[in-house]
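What you see is the complex with one protein chain gone and the rest in place.
Up next is chain A:
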Amino acid sequence: MANLTINGKPFTLDVEPDTPLLWAIRENAGLTGTKYGCGIAQCGACTVHLDGVAMRSCGISVSEAEGKQITTIEGLASGNTLHKVQEAWIAQDVPQCGYCQSGMIMAVAALLNEKPKPTDADIDEAITNICRCGTFQQVREAIHTIASA
């Protein structure tokens, strides 16, 4: 059993303590916006926020996540108001296949929390998610659009 707080809501999940947070989120909490890509914290498709910090949920056990505020892509918007990153993503038409974009958006949201006006170098350092479609150009442009708003 694990007691998790996901998107502000309490979840009591029937999982072993070493279950990766990713799978507890997807299979036990039923929130499938967070994606499985590699399982070894390389690709970033499973990025969520733990107490506001972007983390790769495939590499964190549920026991490590207990007591922390977990935010997934489904919890990024405030009610019906999309997060500014989601709005920018829609305006700039960033996603291609979209599979990596939940993780990409979560990573960018965390970066902008920390640095509201990131430089290209900040982006290069903080955004290390793999996108096989190659949306990097739109990702960068969308971040700068948000920063200059």
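Following the convention adopted for this analysis, contacts are C-beta pairs under 8 Å (C-beta built on N, C-alpha and C of every residue); 3 or more make two chains touch, one makes a residue touch a chain; residues count from 1.
Rule of thumb we're sticking to: contacts and distances are computed from a predicted model.
For the omitted chain of this complex, the UniProt record lists the protein as "Isoquinoline 1-oxidoreductase, beta subunit", which is one of "Sugar ABC transporter permease", "SigE family RNA polymerase sigma factor", "Isoquinoline 1-oxidoreductase, beta subunit" or "Cytochrome ubiquinol oxidase subunit II". Although one chain is not displayed, its contacts with chain A can still be listed: residues 16, 19-20, 23, 27-28, 30-40, 42-43, 45, 72-74, 76-77, 82, 86, 89-90, 93-102, 105, 123-125, 127-140.
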